[in-house]
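A single protein chain has been omitted; all remaining protein chains appear in their positions.
So, chain A:
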């Protein structure tokens, strides 16, 4: 399947993969100060050329990557903040050599400049009632015309799923277009209802972000709705199985033909992907090493990484992933 990358000036980069273009609809890009020359926004068959310059990590062919940490843009909704994160999707031109390794993900967290989200957090004031569970807003990825359908399929699986873990909720800034007043009002009334229904002690939700290499947008899961790793893992499988491949279809028909139907499940069992989390110290660990209760207390973020990326993790983690390979 082809994938569209940014086309950039040859002056800037050592590599310029021909004929590949990308779209980034969500201009939360952290542009560097490299000057590019001509602006040439021409329309050709729905492809766009623009010399977008992102803070680069690497250039990849094949599956889209959700490289850098996500950015929150939070305009007036309270959210549990993990600062300085940004989601750049799908691919970033590499300023280094083309052959750079793929193990740099976790290092991107540091050194990000202060995001707009942080600036806006100063401006935004918390007004009205607060949404329970926080409202982390993310940007939706470029058009992925096939995703909606697969999300629907995936959802029908989720509904009939074996475990009872509720699906986490993806969020996009300002979408669906409902006034904050209404959102806040409804959020506070639904939270009242769920508390009564579930009869849970008022611990509140424990939302952590879940990203997956190649998925167009983040999800959030409430760790308190699960009681063991198995539940979490099944829920994530269901949530992400639609994102496994093929989001290059910019024109519906073509894209769908190219999209293959590998499910995340297969990938996980084929040990291409491993589930990792970032703990309170900022280290990335493999999920499953510690008892569940400790995990829920220390887990800050979840990430479904490619097996090859987890090489940099703790030795125990590597061991485990190797074991998975054997299985």
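The working rule: a contact is a pair of C-beta atoms (placed from the backbone, for glycine too) under 8 Å apart; a residue touches a chain by one contact, two chains touch by 3 or more; residues count from 1.
Everything below uses one rule, namely that contacts and distances are computed from a predicted model.
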- Could you check which of "GRR1-like protein 1", "Protein TRANSPORT INHIBITOR RESPONSE 1", "Dynein light chain roadblock-type 2" or "Proteasome assembly chaperone 1" matches the UniProt name for the chain that's left out? "GRR1-like protein 1"
- Note on the structure: Given A:173, A:206 or A:290, the correct residue touching the omitted chain is A:173
- Those residues of chain A which, in the complete complex, touch the missing chain: 23-29, 31, 33-36, 38-43, 46-48, 50-53, 75-77, 115-116, 119-120, 123-125, 127-129, 137, 139-140, 142-145, 147-149, 151-152, 155-156, 158-159, 167-183, 185-186, 189-190, 193, 250-252
